[in-house]
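Showing just some of the chains, left in place.
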Amino acid sequence: MNYSDEDILKLRKEPYVDLGFAKVDTHRRLRQGVSEVIYGAGKTKEQILEIANTLVKSGDETILITRINEDTKDYVVHGLNIEHVLYDIQSGACVLGELPKTSGHGTIVVATGGTSDIPVAEEAAITAMALGNDVKRLYDVGVAGIHRLFHYLDDLMTASVIIAVAGMEGALASVIGGLVSCPVIAVPTSVGYGANFQGLSALLSMLNSCASGVSVVNIDNGFGAGYQASLINHV
Amino acid sequence: MNYSDEDILKLRKEPYVDLGFAKVDTHRRLRQGVSEVIYGAGKTKEQILEIANTLVKSGDETILITRINEDTKDYVVHGLNIEHVLYDIQSGACVLGELPKTSGHGTIVVATGGTSDIPVAEEAAITAMALGNDVKRLYDVGVAGIHRLFHYLDDLMTASVIIAVAGMEGALASVIGGLVSCPVIAVPTSVGYGANFQGLSALLSMLNSCASGVSVVNIDNGFGAGYQASLINHV
């Protein structure tokens, strides 16, 4: 991809559809290779349907919406009259349209420290699937019983990217980072209480990982991790 | 790469050289594909020389040492009697031995918001070079004069990974993240004063980036960004 001076002018001329409350970036698939994702939190179901409709009209075949409840999902699915729907009730992640064929260098492994981290992990996994990646889930493999993690050494060693999702002290990212030779995207979760401070402990832990090859996204940001992992898997 | 049960036993038997004050992980190049890097801060020059010597004896041809001053560099270079040395006095990053030939998918771009961010950027750039990557530097292209950044749109659009290094409000990472389709590794720096709180403002900014495809490493952690970028460039 390459920007000429003409591109800039074009960029300035027609890059989005103005809905009043939102300027939908229909140009993004061309510019960044991925169409705009609808972040559902804080939007009404009417707004979400209208944005999704705009994306469908601009030619998107697979639409990812994150953090919507079941009622909103039903409203949008009905409104678009769409056949293929993938919806995870824990995370609120939703894919409208068929999943793309898997592409990329290899498999993205999504691992969690505990059971309560699963909703964040599912947001990451579904995002990666919606962007055309092969995904393997390893849930509840935290360091309190490290033998559970070692059971999956083969999966870890052969992944192209690993997403490590953990709350509390977030040690999972460092332990995995010390074992593997692929990039690790760490997702701190707000799982915990007290001096966890809504995910701060896991966040600081992961930022200070003694293992090389670990980078971090925002607390509970499963979507960001899945998106970044997909970019890496398609470099 | 694949771990059999025998691997674990082997792992337990001879993976490191014990120097008393340090257990040098000479096995790391086999396990993770990259030899151990010497983090110089807080180590004496004698300790650094001894660790470097251990790595040389175990067969490493290129040794990366970060955060050492010129005196320590001279002491180690003299002690090892090494010919090829790359040393950046601003960051204290040092490569002993010849740089490996560049490999990987493409170019790693290292961009900074301002002049004061350059030492952190150099640590990232030299790390990436020591790990066999083609590196391009774009310094002082922060958003206070955004036309300077747009001048390099072609470099940004064709990179395989971008490392965005910025202090103060750290907006550079978001602006770049919104323009490109490759992974962006954001490095907050401690450049600034007052409500910057030693890099906290840039760190929080980057973690909350509205652009997808951005992940973050620790404040001033140029090494971590260069290492992660290299892993991505070699996926």
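Just a few scattered comments:
Think of it as A and B in the order they're written, each chain with its own count starting at 1.
Rule of thumb we're sticking to: a contact is a pair of C-beta atoms (placed from the backbone, for glycine too) under 8 Å apart; a residue touches a chain by one contact, two chains touch by 3 or more.
A quick note: this is a predicted structure, and the numbers were derived from the prediction, not measured.
Every protein chain here shares one sequence; 2 sit in place, and the complete assembly counts 8 copies in total.
Here, only the chains that are shown with their structure count from here on.
Centre-to-centre separation between chain A and chain B, using Cα means, comes to 25 Å. Those residues of chain A lying in contact with chain B across their complex are 1-3, 8, 31-34, 37, 105-106, 150, 153-154, 157-158, 160-161, 179-183, 185, 203, 207-208, 212-219, 223-225, 227-228, 231-233, 235.
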